[in-house]
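The other protein chains are all here in position, but one chain of the complex has been omitted.
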Amino acid sequence: MQIAVLAGFALAILVPFLSRWCGSRTGLVLALYPAAIACWLVSLAPQVLQSGGLYFEQAWAPSLGLSLSFWLDGLSLLFGLLISGIGTLIILYASGYLYNHPQLARFYVLILSFMSSMLGVVMADGLMTLFVFWELTSITSYLLIGFNHEDAAARKSALQGLLVTFTGGLALMSGLILLNVAGSSWSLQTLLSDGESLREHALYLPMLLCLLGGAFTKSAQFPFHFWLPNAMAAPTPVSAYLHSATMVKAGIYLMARLQPGLGGTEAWMTILCVIGAITMVVGAFLALRFTGIKKVLAYSTVMALGTLTMLLGIGGEAAMIAFVTFLTAHSLYKGALFMVAGALDHETGTKDIDEMGGLRRLMPITATCAFVAALSLGGVIPLFGFVAKELMFEAVLEAPRYTGFLIGMSLLASVLVVAAAGIVALRPFFGALKATPKTPHEAPLSMLAGPCVLAGLSLVLGFMPWLAGDGLLNAAAGAVMGAEVVTDLYLWHGLNTALMMSMISLGVGLLVCWRWPGVRGVIHRFSPVLDRGPEAGYWKLMDLLVRVAGWQTRLLQSGYMRNYLILTLLSFTGLTGYTLLVRHGPVFDLALDVRLQEVVVALVIAASAIVACMMRSRLAAVAAAGVMGFGIALIFLLFSAPDLAITQLLIETLTVILLILVLFRMPQFASLSTPMERVRDMFVAVMTGGLMTLLMLTVLGQDLFTSISEYMIDNSVPLGHGHNIVNVILVDFRALDTLGEIFVLSLAAIGVLAMLRLQAKERKMP
Amino acid sequence: MKTGTLILSVAARTLVPLQILFSLFLLLRGHDEPGGGFIAGLVVAGAFALHQFVNGPAATRRLLRVDPRDCVGFGLLLGVGSALPAWWQGEAFLTAQWWEVPGLGLKLSTPLIFDIGVYLVVLGAVLTAVITLSEVDKDEA
């Protein structure tokens, strides 16, 4: 299974080569990947349906107890089939839609990576596996929305989508970690099997809120819905695939996945029902506000996502069956509609519904597909959408809580959706033929395959819902419920309340559709209110972020090295000193064992360091530093380090040579600081120096760990064949360190050379 | 640019060869007594720096024969090269290898090669800085 999921990434790497070999047939070849996945899933289906889930695992980071584990059950199977099946059609479609696009290969790379990530999300069992793939879908979505990266609006929308979903991703990660803390496992399967203890855990509410934060942002629930319509800046195949059929359903998937473990509580029901219902109505209402065909579809997707959330919130067998049915139906008809929208845009050169009309005769196949899919969207008998809608109404009628509110909301939403469906399917195709930027004719075959198959499926499943219901949907609903479910789907439910509601919504909806321009005029009057929605808040937040960033950069990045140093040193002294005093206290081992000559040398070192600071002339300061260096060499010599003493002496000599060569070509010392500044600098310096003394005194008192020197002393002669242990360490025991150090030395030499030579050259060129 | 006084130049004439000789001595005995590549490299760099103060950078370059830059490169090559024989023997990178030169009782080893590499790098790095600096100074003067 890992191979299946990761193959997409591998394939994505090969795309540039493939597109060179296969030319325009690349799409056909690449479509084999999702097709193969789909076949593979179908072949696994009987096993999954019988055993209730297949499990694959591979060690990932064993030290952290993490593994790359996958789990295929009914729900994953349903999602996997949707992803791979629609994916196949989308790749074919894209090869027509983006025919001869210069960056078609990049598109394939991204869409294949996305496909793999999405499969990873729905099949992940490990929480971290889930999270990684989840974020990968956000990233690929970002790149796909911004596919036309020369367009500023597309870039802006892409960034918006990314920020919203990433913020949610952060919430999701906190939620997953809380889940791990509460259930002490990284495996979803294990966690969900013990839902009782999760629901009663003290962390349940924060955990739920975090997880839902992730799911809501991803699935464009109110008030995060605004990024989805903006994401329509992407090429239409992307909108059809990511932003209606798959990625936006990742959040829905997550909620469905968690339902057996976390669902059914008061908080769960309230949040999901209310947010879902609001999203549903807001989405359907806003759909009528726009004339861009993709925007209308995007808002109707928001509506569908709201419906799905609401159904999950309601809970119970009926709602779960409605959930999986609605999910499938929506993927089918919305995929088809988006592809139709793409075909219209491709053939006419406009996305505005008002500019299209009478295309029925010019694009008969497209029109038929659009019509069928729109009927399914509107929930008209005998399509699969009708079955889904019926089930949805039935579930709402049986809802244990908020029944009245939910009924009202869903009725309102479905009225509006019927209107939207009518607008999309009827207006461009009927009425008088209008002049469009391009002369329209029927779309190429690759672009017709997708909508035909999907619309056809909507029709077939409408008449024979048991084809899907008995096996797949049953298993998926069971996985969401966490229990066995008997799904019995049929087209005709008899004359009942649900049917009545369907009929009412259909009638009113068509009326709204007919009077659409008028309705839009009314909505327009509310524009100032609508423009102050959550999206305005997003932009305000962005502005604020940029302003705060600018302010703090100006504050911290002053450009004066002095300020950086003072800040760093003061925080260092403050924090370390505080810890030292609190943890350790001023207890030192002050046993003194000194000889006179050593004290004299120490005094000379300290005095010359101070003198070096006070000198007005450079020569004197360099000389004082030199005296200090020789003093240190003496200390090395007195305390059994002959090698160090020699090295220090030699380096002191060379340093003086170097300074004479350089510094004496530079200006004299000038007295630049005010007395106040001097006092401040002295304070910082004394604080830091004092802290270093304290630290060293503290360290001296304790033996923290055994030194590895023993080993080196013992083995210097037997292993290193050397009697000077220091040298043996340098060239044998720790030779790799020394190798690194001579590299550093060489780099310094090259740097010096480059700087001086460069300068010499510049001078020669006046 | 001859900056040397008479005393300095006389002293340099005797001191420089002695220092070079001494540095070789330090380098070779470094494994058993205080000394080694770093120290020996610094001593010889000091010798050439002295020579340069007396006779000017051009003369020092002539004395050196090779560009100090090449010393750095060759030293690094020796350092890295000394790490490879261990691979030949199938041991970990940089593991010391010892060979006895037959008849003479001399020992040759990768640590010695490594130390010579260090010597050359130190010599080259210091002289690169010192010689180039005084050359640039002369150009500016």
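So that you can tell them apart, the chains are marked A and B in the order they are listed, and the count of residues begins at 1 in each.
What we mean here is this: a contact is a pair of C-beta atoms (placed from the backbone, for glycine too) under 8 Å apart; a residue touches a chain by one contact, two chains touch by 3 or more.
Here is the rule we go by: contacts and distances are computed from a predicted model.
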Among "Na(+)/H(+) antiporter subunit C", "Cysteine rich repeat protein", "ABC transporter substrate-binding protein" or "1,2-phenylacetyl-CoA epoxidase subunit A", UniProt-listed name of the chain not shown: "Na(+)/H(+) antiporter subunit C"
Residue, one of A:S197, A:T403, A:T553 or A:S709, that touches the chain absent here: A:S709
Selected from A:P206, A:P364 or A:G751 as touching the chain missing from the view: A:G751
Touch criterion as defined above, residue of A:A153, A:I610 or A:L736 at the omitted chain: A:I610
Residues in chain A touching the chain absent from view: 559-562, 565-566, 569, 588, 590, 592-594, 598-599, 602, 605-606, 609-610, 612-613, 618, 621-622, 625, 628-629, 632, 635-636, 638-644, 647-648, 651, 654-655, 658-659, 662-663, 665-667, 669-670, 672-673, 681-682, 684-686, 688-693, 696-697, 699-700, 707-709, 712-713, 716-717, 723-726, 729-730, 734, 737-738, 741, 744-745, 748-749, 751-752, 755-756, 759
Touch residues of chain B, complete complex, unshown partner: 32-34, 38, 42, 122, 125-126, 129, 133
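In the analysis below, only the chains that are shown with their structure count from here on.
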Touching residues on chain A, where the partner in the complex is chain B: 642-643, 646-647, 650-651, 653-654, 657-658, 661-662, 665, 719-724, 726-728, 730-732, 735-736, 738-739, 742-743, 745-746, 748-750, 752-753, 756-757, 759-760, 763
Of chain B, residues touching chain A in the complex: 30-39, 42-43, 45-46, 49, 53, 68-69, 72-73, 75-76, 79-80, 83, 93-94, 96, 98, 107, 109, 111-112, 114-115, 117-118, 121-122, 124-126, 128-130, 132-137, 139-140
